[in-house]
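Removed from the display is one protein chain of the complex; every other protein chain stays in position.
Labels run A and B following the written order; every chain starts at residue 1.
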Amino acid sequence: MSAVVDKAGPMLEALDERLTLANYVKRNLRKVFPDHWTFMLGEVALYSFIILLLSGIYLSLFFKPSMTEVVYNGSYAPLKGLSMSEAYASTLDISFDIRGGLLLRQIHHWAAMLFVASMSIHVMRVFFTGAFRKPREINWSIGVGLLTMGFVEGFAGYSLPDDLLSGTGLRIAEGIMLSVPVVGTYIQFFVFGGEFPGDIFISRLYGVHILLLPGIILLLITAHLMIVWYQKHTQYPGKGRTNDNVVGYPVLPVYAAKAGGFFFVVFGITVLMAGFVTINPIWAYGPYTPDQITAGSQPDWYMGWLEGALRIMPNWETTAWGHTISWNVFIPGGLVMGLVLTAMAIYPMIEAKVTRGYKDQDHDLLDRPRNAPVRTGLGVMSLTFYILLWIGGGNDIIAKFFDLSINQITWTLRFAIFIVPPLAFVATKRACLGLQRKDRDKLLHGRETGTIIRLPDGEFTEVHAPLSEEEKAVILSKTDHIPLEAPAETDANGVALSKRKLKAARRTAHLSRWFYDDNIPKPTPEELAAAEAHILHGYEEGHLVTEHRDSLEPEGGVLHDPNAEPAEPSK
Amino acid sequence: MSDTDNAIAGETGSSTQVVKPPFVANPDLPPHGARRTDVDPKAAKRAEHQVATCFGLSALATVAFCICYVQIPIDAYLPIPFFGAWSASNLALGLTFGLAAFFIGVGAIQWAKKLMFGGEVTQMRHPLASPPEAREEALEQFWAGADESGFAQRKIVRRSLLMAMSLFPIPLIVILRDLGPLPSDSLYTTLWRPGMRVVLDPTEAPVRPSDIPVGGIVSGMPSVLPAVQEEQGTLNARAKDVVILVRLAPEDIKSQQGGTSSQPWDYQGIMCFSKICTHVGCPIALYEQRTHHLLCPCHQSTFDLADSANVVFGPAARRLPQLPITVDAEGFIVAQTAFDQPVGPSFWERA
Partner (left out) sequence: MLLIVLAMLGVVYAAVGQATTADAATDTAATQAQVTAGHKLFQEGCSSCHGLGAQGTQNAPTLIGVGSAAADFQLSTGRMPLAVPGVQAPEKKIQYNDTQIAALAAFVASLSPGPQIPTAKDLDYAGADLALGGQIFRTNCTQCHNFAGAGGALSQGAYAPNLMSASPQEIYEAMLTGPENMPVFSDQTLTPSDKQAVIKFIENIRTEPNPGGWSLGSVGPVSEGLFVWIGGLLALIAAAVWIGAKVR
């Protein structure tokens, strides 16, 4: 026993006398967490955030959040003698005059990109496996809040250096503020302290970026993790994994070592990226001035879909009664993100309502995406929508690299954004139902072995093997939902329902049918038992035949057996 | 639990069924096979060495980081074939620091995977809902507390408290008033006045018509802008007042936003437009001289300068405002009048 381990006992005792720690420790130290690579995507986001906090603290020691114009006299020659904001000048100093400054800037920015990227992919995993279902709806909504905060915090961060690209982003943000009906101009004047760009916005944004938003994110992350911890993690279906247990590794030691080790891996890869790959070369963009612009003015990737929405939106504007509404800016810039994120945040409630009303059981076993075809379809549809907007945001770069016309890309997207996502929904739903059918076939007929035999009566047939226990457990984890039925006009006591309630219930029932009508049900226990006996019998016979193929006549034996030696070419 | 059980849909009382898995072919966990490190002490020893090597490499990398930090000057560059020259300091610090972290991670994970107890364990989940007694007790306590407070009975106290509480946040909002001035008419006005010279951006030289060839474009600003900018200490004027001057062959000009034959808005084919896009305000200067199209690099709004700067493509709704120009006594280009409309993006108050 090493000294460290020896000392743990007395230490715990001392702490317990003051904080009643033992109770907590005994409950949690050996808590079990399931192990799967997709469960680590959220961890990447958490670790990126820690890296962001650490690198951000360093940057804040050197960055001057001020729009005061100064003359640059640092060591980057092409900008020497130019007038620029102190914010930009100090970012140049961080990049060129402070050892390790550029590395930390690049670590901070790469970590920010990874933070949002890992949150995005984590949210996809949670959605497609149905991990947001009861009891985790609250945590899902917190997650959507984190994603939103990640967007805003990232935008605030890359806007701070006051370079030509970030200033252009702020100019666009100003245009979006102006497009808000009724209060737009007031919002813009209050946010910027007057006309754009003013002299105070960077310092305001700085406070938001290093205090307000990280504080909110930290709170939300804490809540998110505490809830995950308390509710216990979901798990994938498999042998021995039920809705009532959790199978995995105890926190101490395996899970802690793996998760802690993974933190260092994420940290290491982020730092290596920062050492090898340039990100946001602000010195190349030049200082911000509102009369300059560069080709390829794009936001960071997670804002790319908003940029795309702005780009492909037709130029609609209404002027009436002395007022102007810029639909061309307000819809893509102000509404799209809000609507999409709100829809995401409330989705669990909608699905719960059409599934079993609000009185749902707990779902601790994850769905396979195929077993929820409508949900999976909706997810793929939303992703398609998102990716199309993303393409729109990069239309100039795409046009340049693939020799296309910006105009053609934009026009294509204007139609595709309405046509392709629904097609993706239909295709995904059908694919899911196909896989469900395949699962049912597997249960009823066994797994295809690829071995084809000829029966004595001359019929060819493929040998089917019984499923493994694991496979069967996975397939049988499916829940067969029966759609809600529209209610009778009177309730059990013969009291008529109000029209409004009736209508709402009918709508819910309708939606529920849309969700679950096409479900391919699992076989009944009797069917399964019969099928299993049959498969086993067939398999053993087939096996018998294949094992004794040498003694059979060529015509009556095996035509194709992948496990066999290459047979002589049959007729 | 029964195979099917009934649930209530919403508040309507319609019942539905969910077929629960009737037969869970879900006995116990598959036994975990022993790892090589569990049965072969040599393999275990090897794994131990692997892990220790990782931790050792990390320590070495950390030392290397410190040496690189001190030894490599910040302006030293290392030529990398095909990739140009990279900052030696950034590369060395990134590499050493990155590996220092990476190897700790790899070592710890390897340790967990190969040497720590390798089997998965099962724990039961606890029901999240409290037992009914606990809920009842909680409710009882709540009602007891509520009762004792008299919140329900003392109407006037309750209402006045609600009133006070709902008014209380108002100062927090009111105090935001001085975040900025009210818009007043600032979005409608620019520095342009009749007779004001157009000077070049960034050299601030005044322009003669002969300076601009057909097919040429220059970025300009009002002559007073540098002084105003100096005085205000902001870039506000620049964000609104910058213009472009383009020269088209007079026969190519199809239409202009104003002017008469005796007093045209152009000067011998030279026209002046706001450089601020009417979409969301990017400076727009991507000029294709053959088509006379001006394209915005932000969102690709395209304006036809030969035809009153009308929108021919993209999300912008309004044409670019044209500034009528002429020449002054010394032959320099000047504004005839101010802009006849606000420049830049649309806003609510705009007619």
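What we mean here is this: a residue touches a chain if its C-beta (ideal position, glycine included) is under 8 Å from a C-beta of that chain, and two chains touch if they have at least 3 such contacts.
Remember, it's a predicted structure, so these values are computed and weren't measured experimentally.
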item	value
Candidate in contact with the missing chain, chosen from A:Ser203, A:Gln361 or A:Asn407	A:Asn407
From A:Val70, A:Ala256 or A:Ala399, residue that would touch the chain that is not displayed	A:Ala399
Per the touch definition above, residue among A:Leu21, A:Ile50, A:Ile121 or A:Ile482 touching the missing chain	A:Ile121
Of A:Val44, A:Met177, A:Leu365 or A:Ile535, the one touching the omitted chain in the full complex	A:Val44
Those residues of chain B which, in the complete complex, touch the missing chain	33, 35-37, 77, 83-87, 90-91, 94, 109, 113-114, 118, 200-203, 207-208, 210-219, 246, 283-291, 293, 295, 297, 300, 302, 313
Positions on chain A contacted by the hidden chain, ascending	35-41, 43-44, 77-82, 95-96, 102, 106, 110, 113-114, 117-118, 121, 164-165, 258, 261-262, 265-266, 269-270, 273-281, 283-286, 291-302, 304, 394-397, 399-400, 403-408
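Just so it is clear, only the chains that are shown with their structure count from here on.
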item	value
Complex contacts: residues of chain B adjacent to chain A	7-30, 69, 74-75, 87, 89-95, 97-109, 111-113, 116-117, 120-125, 128, 176, 179-183, 186-187, 201, 219, 221, 233-236, 238-240, 242, 275-276, 279-286, 297-301, 311, 313-318, 344-351
